[in-house]
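Below you'll find the structure, written out as structure tokens, and then a few comments.
All protein chains but one are shown at their positions in the complex.
Right, chain A next:
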Amino acid sequence: MTETMKDIVAACQERGVSLGEWMIQREIERTGGEREKIFAQMQERLSVMKEAVAQGINDLEETTSKLSGGDAYRMHQYNQTTDPLSGPTISKAMEAAMATSESNAKMNVIVATPTAGSAGILPGIMISLQENHHVNDEALTMGLFAASAIGYVFANHAFVSGAAGGCQAEVGSATAMAAGTITELRGGSPEAVTHAVAMAMKSLLGLVCDPVGGLVEVPCVKRNVIGTSIAFSAADMALAGIESRIPCDEVIHTMHTIGKDMPGSLKETAEGGLAQTPTGLQAAQRVYQRPCNL
């Protein structure tokens, strides 16, 4: 069986390293590749994230379904001209998350983190940490290694696809990864990281995958946006020394159990939840007018 969060924390403590450093060392050992090349590969992902956001906040176009698009621009304008209630850190993350998820819905190029449906959350928190807290590209890249260490546990001990485990496996995992990454980048210990991960995941347990028309738009885009604020809340709690009363690995195991129990209608089939509302069904009808060549 692959490493649990507990195993990774123990290894980090033994070597005196961060989760990000543990993950890059693991990748070097696994592939025999050079550190610089592996680091550059991850840095390329950060660059693609930034490009998607830069493009997305200026894109007013709607998607072909007309279910999303243009909201990142609205959020950006609002943030520029007012004093957002969520404060600069969270409001910037919301805007960047929205830009990424809208780009994804338009079939633009994004980075799956861990999936495309949940691709907005990590870029959201990364860009905000850079803009508001002066975290440089090198640190952010190490943050992506930390995020992948957390996601690696979720993917191998539970699941990261909505079809297999519901939205809790996608937006839930991504939000937990983001919470842990913020904690690490703000100087939290590996153990504090696991508490942030656990607290973020606990607040999203049971979330179903109910995309309108089977599109990655409603409710996916806004769930990514709100995921960033959950990530910052969980990280702030962990950095304050607050612990999750249920250990992180038990929370991940619970997500797996709930996902297995979840009915198929709520796992990316568009047969339940918001997909089956009158408005959702109308939207689906428009989309399903495009058959593949049967």
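We adopt the following convention: contacts are C-beta pairs under 8 Å (C-beta built on N, C-alpha and C of every residue); 3 or more make two chains touch, one makes a residue touch a chain; residues count from 1.
Keep in mind that, in the parts below, contacts and distances are computed from a predicted model.
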{"item": "Which of \"Putative glutamate--cysteine ligase 2\", \"L-serine ammonia-lyase\", \"histidine kinase\" or \"Cobalt transport protein CbiM\" matches, in UniProt, the chain that is not displayed", "value": "\"L-serine ammonia-lyase\""}
{"item": "Contact residue for the chain not shown (choose from A:V193, A:V216 or A:C248)", "value": "A:V216"}
{"item": "Which residue of A:I110, A:M201 or A:V225 touches the chain not shown here", "value": "A:I110"}
{"item": "Residue among A:I121, A:A147 or A:I252 that touches the chain left out of view", "value": "A:A147"}
{"item": "For chain A, residues in touch with the removed chain", "value": "2, 23-24, 26-27, 30-31, 38, 41-42, 44-45, 48, 65, 103-117, 119, 122, 144-145, 147-149, 151-152, 155-156, 159-164, 169, 177, 211, 213-217, 264, 267-271, 287-288, 290-294"}
